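All protein chains but one are shown in place.
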Amino acid sequence: MADDAKPFLQVENLTVRFPVKRGGMFGGKAYLYAVDDISFQLKRGQTLAIVGESGSGKTTAALACARLVPAHSGKVVLDGQDFLAASDVELRKARAKVQFIFQDPYSSLNPRLRAEKIVREPLDSLQTIPAEKRDEVVQKLFKAVGLRPEQMRLFPHQFSGGQRQRIGIARALATQPALIICDEPVSALDVAVQAQILNLLRDLQSDLGLSYLFISHDLGVVQHMCDEVAVMYMGKIVEHASRLDLFNAPQHPYTKALLSAVPSVDKERREAQKRILIPGDPPDPIDPPKGCRFANRCPIAQDICSRSEPALEVKRRGQGESGHRAACHRVDVA
Amino acid sequence: MSDQTAQSEVALPEEPVVKARHPLAEAAEMFARNKAAVAGLIVLLIIIIAAIVGPFLYPTDPFAMVWAPFTPPAQEGYLLGTDYLGRDLVAMLIHGARVSIVIGLSAALITVFIGVTIGALAGFFRGWVEEVLMRFTEFFQVLPTLLFSMVIVALFGASLPMITLAIGLVSWPAVARITRSEFLRIRELEYVTASRASGTSNMKLIFGVILPNAAPPIIVQAALMVGTAILFEAGLSFLGLTDPNVVSWGQIIGSNRQYILDAAYTVTIPGVAIFVSVLAISLVGDGLNDALNPKLRQR
Partner (left out) sequence: MALLEVENLRVELTLRGNIAPVIDDVSFSLEAGETLSFVGESGCGKSMTALAIMGLLPDKVGRIAAGSIRFDGEDLAKASDKRMREIRGNEISMIFQEPMTSLNPVYTIGEQISEVLRRHQNLGAKAAHAKAVELLDAVRIPNPAARINDYPFQMSGGQRQRVMIAIALACEPKILIADEPTTALDVTVQAQIFDLLRDLRKQTGTAIILITHDMGAVAEMAERMIVMYAGRKAEDGPVEPIIAHARHPYTKGLIACVPHLHAELTEERERLVEIGGIVPGLAEFGANRCLFASRCGLRSQKCLDQRPQEQKFEAGHASACWHAEAV
């Protein structure tokens, strides 16, 4: 394909904010910037992971990319087309190209519908293929995600958590999307079932050439799934690098702390790893500090960190095309 | 592609095929397990059947003076006796059941129709829509219900449809509030987001996706509303605010109230009828609540 080189998804200066009521009647309107001016791109067949802890804005960013929460400003360019500005007809077409896999297999399936109907819903709503072909597609999808044909007639409560997540994946595949946004797709599942779903996602990716935007807090899972990683902290991307760069040579102190906090069965890693404890909690997201948002917990912060906000810039060449980028005053450009 | 580890040569017994079970089928099973609710349902069905076929099997005119007034029950061939005008109480009770049931059901329907529409729109769209609709709802909620319905009846006449409308108009806010809170909860669930991600229209989301899942507490409320409406009608007719040409249970009590000391049965019998039917409805409502509540159904 000729457009292989061009990114399939391009996010530019995306900002999402929510109004919050503050200080009663006279408090005026304040905004919580859940996602604050982030940019990234994703090529066909690749996986970009966004990692971060609760409140980092990773899920909001994902929802905004799929136009499921309104963006305040910025662009989401999908296959060359501005998704956020799309008209109704264009939106319908674009929706077919971007699908979503949700975190909670229990609340993500409508309990009143049979499994086959759930998988069929996007086909019926988006009408990507003629009605008479839809049954056949649904059957194929069930097979592709490892469910038996006789299970098509069952209702969600008759499935286990892992099977429900398979139904969710089949639904996401129905309109033959090019991009699937996976929002913590395995974090609600038992460990033994996680492996089944992760293997399935990787198989589907290589079979169908899918791109994944993979949202997760679990660094082990991210390590296994991604080609590139963006680390978010309080609505900002603080580090963005290829998989090996990020895990083997993290630059940002927050990324380092995050990696060091993950407990490991690998004895060698446990002994090599010095735990970097970051004390305290993130600052109030409604009124973030002026400088670096991580400064108050950062082990290497200096004066400049609380004065000016560091930009996300290339610190090392790294493996990825766009280099190994981090937003930190204290990391020198190599 | 799933079972990587299960490569053992020892075969396992075939997995049994699971039959599809509709959530409603499970709810019905749950309901059947609640004995009080089943008893209530049976009583309710008897009353409804009596109301429908009773007048044909027992064709005595409820307004006709059939015997001497104040004949006590089970005398002179009149099972429940006669009232102060010598009218047959059995006939009156059967015809009264019709009125009670019709008013109860149609008032509940009106309630659900208005309440669900307003609650659904408020809960789904949020923002100013919600503000306006909920202020409107609160306005109706703070009206003194009995007085308001008396005004309506006094202004527009005491016909059955007017009474029904009056009852419906004063009781919908409860349904609207329940519907709204259910919508607020369900609209945030991931399957609704999933439907949005696949381009489902707002109307389909409201009525096709969220409403069916919000139905259980609304159904329960509606069932209880039937009982409330019957009581309400009884209250209005006791005060003589209903159509005098229609027999209803409340009216029997109202018209005989002067003789309560001499012929207590003329008031007691319709009173028991109201009590039993409202109790039956409450039991059914309770049973529905348990059956439709997924939290109780889990194992």
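Residue numbering begins at 1 within each chain, and the chains themselves are lettered A and B in the order written.
FYI, a contact is a pair of C-beta atoms (placed from the backbone, for glycine too) under 8 Å apart; a residue touches a chain by one contact, two chains touch by 3 or more.
Computed from a predicted model, the values in this text were never measured in an experiment.
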{"item": "Sole residue of A:Asp37, A:Glu53, A:Asp124 or A:Glu309 that reaches the chain not shown, by the stated touch rule", "value": "A:Glu53"}
{"item": "Identified contact with the non-displayed chain, of A:Ala30, A:Ile129, A:Leu208 or A:Ala261", "value": "A:Ala261"}
{"item": "Option touching the unshown chain, where A:Arg269, A:Lys290 or A:Arg307 are the choices", "value": "A:Arg269"}
{"item": "Contact with the hidden chain (one of A:Ala34, A:Ala66, A:Leu219 or A:Ala295)", "value": "A:Leu219"}
{"item": "Touching residues (missing chain, whole complex) on chain A", "value": "53-54, 160, 162, 190-196, 198-199, 202, 217, 219-221, 223-225, 243-244, 247-248, 257-270, 272-273, 275, 277-281"}
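The rule is short, and it goes like this: only the chains that are shown with their structure count from here on.
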{"item": "Contact footprint of chain A on chain B as seen in their complex", "value": "1-2, 4, 17-18, 20-23, 189-191, 193-200, 204, 209, 212-213, 294"}
{"item": "Chain A residues touching chain B - in the complex, by the definition given at the top", "value": "63, 66, 68, 91-92, 95-96, 98-100, 102-104, 107-112, 114, 121-122, 125-126, 146, 150-151, 153-155, 157-158, 168, 171, 174-175, 196, 199-200, 203"}
